[in-house]
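Removed: one protein chain of the complex. Kept in place: all other protein chains.
Let's look at chain A:
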Amino acid sequence: MKRNGGHPLARALSVTFLVFWAFMVVYPMVWTLFGSLKDNQQFFMGKPWNLPKLPLLWSNFSYTWDKYHFGAYFLNSVIVTLGSMALALILAASSAYVLARYSFKGSGVVYYFYIASLMIPGILALIPTFFLLFKLHLNNTFIGLITVYAIGAVPFGIFMLIGFFKALPRELEEAAVIDGASHFGTFFKIMLPLAKPGLLTFSIINLLGMWNEYAFALVLVNDPAKYTLPVGIAVMQAEMQYRTEWGALFAGLLMSIVPVLILYILFQNRITEGVTAGAVKA
């Protein structure tokens, strides 16, 4: 019995609690989906757990996409997320590689300079960043938001990627030098491809974080045409005090949830790995 793990009663209780929690996690999402297919009358007259009536109101999605400009927000979010992910990758991978494989004066200082900011919360920087972008004429631009997101991801990226670059065998480098490869050639042709798993993990974690980010997006972008999805959702919810279109609101939520959920299901091993790597940082 022990080999099987625990008292039968304890196991039964655990299974019950696990099933209960799985329900608690999945149901709100299923319920959001059902809600997105209802009209107002079903919200006001029916119970919240009722299934949506037929015909399903798929038009809520096109309504939110057009009338609430979620099409534009979605595209903005895609641009900002992909842009900042790519920039974070360039900024973090280059520095992490040199810090991992080259010893030079001050490399330790530089490393700790980055790591120290992992302990410093971002909220204090919110106000000065807003005015900095203003001065640089980068407020209300994607470039501004992308730069802020990317550099925000760099300390963790350097911390994580140094581990990956350090683990690569030294002989590869030596062989490359003998073959007459330059420093750049060694990096791009040999090291970068070998570090792919680490780069992928870093990028996936960033995709999720940047897609969902709210505080900086809210403060740094005031032009409604350039809102990202989370800001668009917050604005739409605030409007619900004056006119209620719950079905449309839930359709909007799903536009934010579905892409990251698909990404997570496809790459969940990478994400688990990133979580575990990140845990060591604190």
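FYI, contacts are C-beta pairs under 8 Å (C-beta built on N, C-alpha and C of every residue); 3 or more make two chains touch, one makes a residue touch a chain; residues count from 1.
Just so we're on the same page, contacts and distances are computed from a predicted model.
> Since a chain is absent, check the UniProt entry for it and pick the matching name: "Iron complex transport system ATP-binding protein", "3-oxoadipate CoA-transferase subunit A", "Sugar ABC transporter permease" or "Response regulator transcription factor".
Not shown, but named in UniProt as "Sugar ABC transporter permease".
> Taking the entire complex into account, which one of A:75, A:127 or A:167 touches the absent chain?
For the chain that is not drawn, the touching residue is A:127.
> Of the residues A:78, A:98, A:168 or A:194, I need the one that contacts the missing chain.
The one listed residue touching the chain not shown is A:98.
> Using the touch rule from the top, list residues of chain A that touch the missing partner.
Chain A touches the chain not shown through residues 2-7, 10-11, 14-15, 17-18, 21-22, 24-26, 28-29, 31-32, 35, 43-44, 47-49, 91-92, 94-95, 97-99, 102, 104, 110, 113-114, 117, 119-129, 131-132, 147-148, 150-152, 154-155, 182-184, 187, 208, 211-215, 219, 229-231, 233-234, 237, 246, 249, 253, 256-257, 260-261, 263-265, 268, 271-272, 275-276, 279-280, 282.
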